[in-house]
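All protein chains but one are shown in place.
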Amino acid sequence: MSNATTNPAAVEVKVQSGTRRVLRMLWADKLAICAAIFLIVILLCAVFGPMFLEDMAANTNLRARNAPPFELERGFFFILGGDALGRPLLARIIVAAQNTMVIAAGAVLASLIVGSTLGLIAGYAGRWTGEVIMRLADVIMSFPSLLLAVIVLYMLSPSIANLVLVLAITRIPIYLRTTRAEVLEVRERMFVQAAKVMGASNRRIVFKHILPVILPTLLTIATLDFAFVMLAESALSFLGIGIQAPEITWGLMVSQGRQYLTNAWWLAFWPGLAIILTTMSLNLLSSWMRVALNPTQRWRLEIGGKKNG
Amino acid sequence: MKSTLGKRALSSFVSLFVLIVLVFFLSRLTGDPAALYLPVDASEEMRQNFRELHGLNDPVLVQFGRYLADLAQFDFGESLRKARPALDVVLEAFVWTLKLALITMTLVTAAAIVVGSIAAFQVGRPFDRFASVLSLIGASAPDFWIAIVGIVIFSVNLAWLPTSGTGTIWHWVLPISVLFIRPFGLILQIVRGSMINALGSPYVKTARAKGVKNGPVIFVHTLRNAMLPVITVIGDQAAALLNGAVVVETIFGFPGVGKLMIDSILQRDFNVILAAIMVTAVAIFIMNILIDIAYALLDPRIRA
Amino acid sequence: MAEHLLEVRDLSVRFHTTQGIVNAVNGISWHLDRGETLAILGESGSGKSVSASAIMNLIDMPPGEITSGQILFDGTDLLKASEEERRRLNGKRISMIFQDPLGHLNPVYPVGWQIAETAMAHGQSKAAAYERALKLMERVGIPNAKASMHKYPHQFSGGQRQRLMIAMALVLKPDILIADEPTTALDVTVQAEVLSLLEELQDETGMGLLLITHDLGVVAEAADRAVVMEGGRIVETGTPRDLYHNPQHPYTRKLLAAAPGRGEMRTAQSGGQPILEVHGLRKSYGELAALKGVDFDLIAGETLAVVGESGSGKSTIARLMLRLEEASGGTVKWKGEDILAKSPREMGKLRRQLQMVFQDPTQSLNPNMSVYEIISEAWVIHPDILPKPKWRARVGELLEQVGLKAEHALRYPHQFSGGQRQRIAIARALALEPDLIICDEAVSALDVSVQAQVIALLGDLRDRLGIAFIFIAHDLPVVRDFADRVLVMKQGEIVEQGPVRQIFDAPREHYTRRLLAAGLDADPDIQADRRRARAALETA
Partner (left out) sequence: QDADVTVVLAEEPDLVEPCMATRSNIGRIVLGNISETLTELDVRGDEGLKPRLAESWEMVNDTTWRFNLRQGVSFSDGSAFDAEDVKHSFERAQSDQITCEISRYYEGISITPKVVDAHTIDFTTDPAQPILPLLLSLLTIVPSETPIEFTREPVGTGPYVLADWAPGQSITLERRDDYWGDAPAVSKATYVFRNDPSVRAAMVATGEADIAPSISAIDATTEMDQSYPNSETTYLRIDHAVAPLDDKRVREALNIGIDREAFVGTILAEGTDIATAINVPTTLGWNADTAVRGYDPERAKALLEEAKADGVPVDTEILLVGRTGNFPGATETFEAIQSMLSEVGFNIRLQMVEVAEHEQYYSKPYVQDQPILVGAQHDNSRGDPVFSMYFKYHSDGRQSGIADDKADDLVERATAATGEEREALWSELFGYLHDEVIADVLLFHMVGHARVGNGVDYTPTIATNSQLQLSEIGIK
């Protein structure tokens, strides 16, 4: 076979259709499928929830106050119980999905993008730039996030955009430091030098060769940060700095339910569960992505159920 | 090595200064401490008097100059509320925080590394699934929720542990357990992911060809290669703890720097805020330097 | 029936991939006795390394799968033994030298520790283990062994790393040593030393040696018996002499016919403006002066071979010229401009003209990119070379040219054998159509038939497109066939340079002569004569 010079035209290099392959790989991991479906549901809630359920979620009814869950006589949306003002928890959770997702996704994405970009620069650019960026990260890291929140939200008013800003700033260092640390190692690898020899621009080396190696780690952090951001947002609300009633987020619902923890557990439990499930779904999906993106691991998904996948 | 450390210390000092400037000017934009300190029905005269006493009437630049001059003599000023030197107040609290952070991070690091590594070694098997799900729940559950449920179960119902406070070793069990959960979940995930990658490397095969046992293959050969991101995240979590574990301190009545900082921020007790930030910042800077040293120790290729 | 020390019966291994199942090994059987050396020869990608991994229990299952067979060691079937039992054998009774040393050394531990660990893992004391490690490092010829124990893998040259791997495998004097291309990156003198070291050990301990190689010379020099593999099957078995003089299978015949070093030597072009002028190039790593000021020129379309001792600075020249490391001094003029003084941006423009094939193919291929992406990246970076619609076809063409198949384009590097990876690296360099290619041991991991094909390809490119080559190699027959001029290096200095004829026919320096004498010939009879001659030279 070795020196049989086949007609090049005869050997078509075929590439499978991308989406179909992805879907097949997704199908191979049943947990990831569940996670994806759950996230899609959440996303739909976030987009359409406020449109349809806003009024119901705001409708107080002190007679249904702290109505226990799993009773249907007040209607389907009371299946998870009612809150302290007798508003149906299910409807509130659905409506709150929007703010929650906007804040969490906004903050996580912003910090992920800014942090990892700065980290790539700090790791790959010259000593000086790197040093300045790193010390900047130190400053952010030791600037108490609460103070930052007070400052920004006091001076700029507590809007969602400002909240995202605050949360994003405080999360930048983790991405920055992680990225830089990994870049320092990955840039020494031979394939990076090979790319350099080919004349690849720094940008290309950084984004095409270094970033994919680091990305899985960043994704893992980001998905867990989702939960962190939601809870941090709730802590800010609790102190009176963040998003405030009558706006709702899951975090705010959790913090409002805090005082009823021993008497009406469902007030804090369901929104808390929503946070946990979302985080978990994201994490399962990112685990899946880790495997799917890594050629040496991908077989786990490709050979499907055949061999202990 | 020594000279890089020196340079590093110097640049950290510069960032510390930047931090002070930022905090000093920004925090002064967030409201009048006199309005908060004095009762609502206090007269304007009393407010003036209060501002006078604490030098809050001078132009901000003058205040800043004075602050720096005092700082040069390690004088952080008096707390506006407590009639005590701000630094004393902060150091007292910081000792508690430091203890809490050290104990927690030690436990977390050890546990997350062991469990995460084993999970990575057994990807997809029950141990891995179980550890992942449990840690994820932990990492995304509200901490006050865990704290209060913990108190209800272990203190009120079972009466095994004191509800809160300090004193005996038993008082530390609940707070540390609560603090443990989130970083444990996070670090475990990072360890696991990083280890899965590293376990696919050829040098792992070499180790196995040498007849090295699974234990050392995981914990000696692979772990060290997988540690870079892990250390970073450990640092991040430790920094968060050094900045104070607000929820735990509040609920369990732990006199740490987190609650002090929150109270001071809400009360605009500037001197305490600044002193607290300085103290925690120095701790965090030192920790970051240690982390950078750890990078270099771990991976000879990034030793410059 | 006679008990063999190690017997492989009807072994089959396959891998699951996106493109379907790859049958890497198909029902092979062979055996190895105490004190014997069995060479496995064969085509690159024919399953040599995979079958060795199967013996060591190193195949990832899944995606790999052993579909049939037995591996009998001392009468017990290893495939049925427990993990723990196999672990106890590994390193102590059976050990292995891997094909690709950089990846297989742990980057974060000092090499001394890594060598000593084998002993420690099997219960020896630390002191004893380190002592043994030191002794072995000296024996495999690591310079300054005591200090080198504390160095890290990236601080060694390719050949040095390979010797470290060898030392690591020998620590516990195993009963069986599986050596996967143990000498590919070694210069001939060291190669000879290593081979004689293995031989000595065999005499001492009765070790059985499984020698996987594509180098017919090595087979002729060291093997008692040999098997020839092609496409996952054994096609022929016999003594080296039988195989050499009386090959049965067409593949064996093809292999022998392709053995290098018999062709006409090239006459160096004379005159012509040099496109590359290297002057006083120096590099030191701390105390160590790796390169002590070298000068040479290169004329367009010329092939300059760099040969010499392992660790003499050959790869360092390449790295400095390409600005992968900063030189400590000297100039490198490319078409009249000093490369070393260029800004990164200017350098980026130049890079297209200067390409390199790295010594360690595994590490130089991005594991996250498919072969198609790896090769076509050249055109992404330099879009003017080829319009996008033609990329697919061109990738296929390049792969065929280096002896791979077009459908390999969708696989990822880890799914290839060592030699296959090296060819991917070559294809990548060719994709850019540069003016100069630096080949750092670019063909050393290829079996002779593929090697011949690749060399022919490179020669063709040289003749058609006027590409110049700097050809770093230790394989003298190849150099003899391919080079115009030769540059001999030793300890960071050029000891001799001249046209290939002059170096091969009338070497001036003692070192060069020794080098030539250490070269191995594919003919076992000639090889036997050479051994005698070498012994004489040594005593002289």
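Note that the chains are named A, B and C in the order they appear, and that numbering of residues resets to 1 at the start of each chain.
By our rule, contacts are C-beta pairs under 8 Å (C-beta built on N, C-alpha and C of every residue); 3 or more make two chains touch, one makes a residue touch a chain.
The model shown is predicted, which means the values in this text are computed figures rather than measured ones.
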{"item": "Partners of the unshown chain among those that are drawn", "value": "A, B"}
{"item": "Touch criterion as defined above, residue of A:Q256, A:S281 or A:N294 at the omitted chain", "value": "A:Q256"}
{"item": "Of B:S11, B:S155 or B:N214, the residue in touch with the unshown chain", "value": "B:S155"}
{"item": "Residue among B:L56, B:V89 or B:L298 touching the omitted chain", "value": "B:V89"}
{"item": "Contacts of chain B with the absent chain, listed as residue ranges", "value": "30-31, 35-43, 45-46, 49-50, 52-53, 79, 81-84, 89, 92-93, 96, 144, 148, 151-152, 155-156, 159, 162-166, 250-256, 259-260, 266-268"}
{"item": "For chain A, the residues touching the chain missing from this view", "value": "58-60, 62, 65, 84-85, 150, 154, 237-241, 244-246, 256, 259-263"}
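Here is the rule we go by: only the chains that are shown with their structure count from here on.
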{"item": "Cα-centroid distance, chain A relative to chain B, in whole angstrom", "value": "22"}
{"item": "Whole-Å gap between the CA centroids of chain A and chain C", "value": "46"}
{"item": "Distance from chain C to chain B - Cα centre to Cα centre, in angstrom", "value": "50"}
{"item": "Touching two or more other chains - residue numbers and ranges from chain C", "value": "154"}
{"item": "Set of chain B residues in contact with two or more other chains", "value": "200, 299, 301"}
{"item": "Of all residues in chain C, those that touch chain A in their complex", "value": "16-18, 43-44, 62-63, 65, 102, 154, 231, 322, 324, 344, 348-352, 354-356, 358, 360, 363-368, 370, 372, 377-378, 380-382, 392-393, 395-397, 400, 403, 405-407, 409-410, 412-414, 425, 428, 432, 449-450, 453"}
{"item": "Chain B contact footprint on chain C (complex, rising order)", "value": "53, 56-58, 60, 87-92, 95-96, 98, 100, 103-109, 117-118, 121-122, 152, 154, 165, 168, 362"}
{"item": "For the chain B and chain A complex, residues of the former touching the latter", "value": "11-12, 14-15, 18-19, 22-23, 26-27, 29-31, 124, 132-133, 136-137, 139-145, 148-149, 152, 182, 185-186, 189-190, 193-194, 196-197, 200, 228-229, 231-233, 235-236, 239, 243-244, 246-247, 261-262, 265-266, 273, 276-277, 280-281, 284-285, 288, 295, 299, 301-302"}
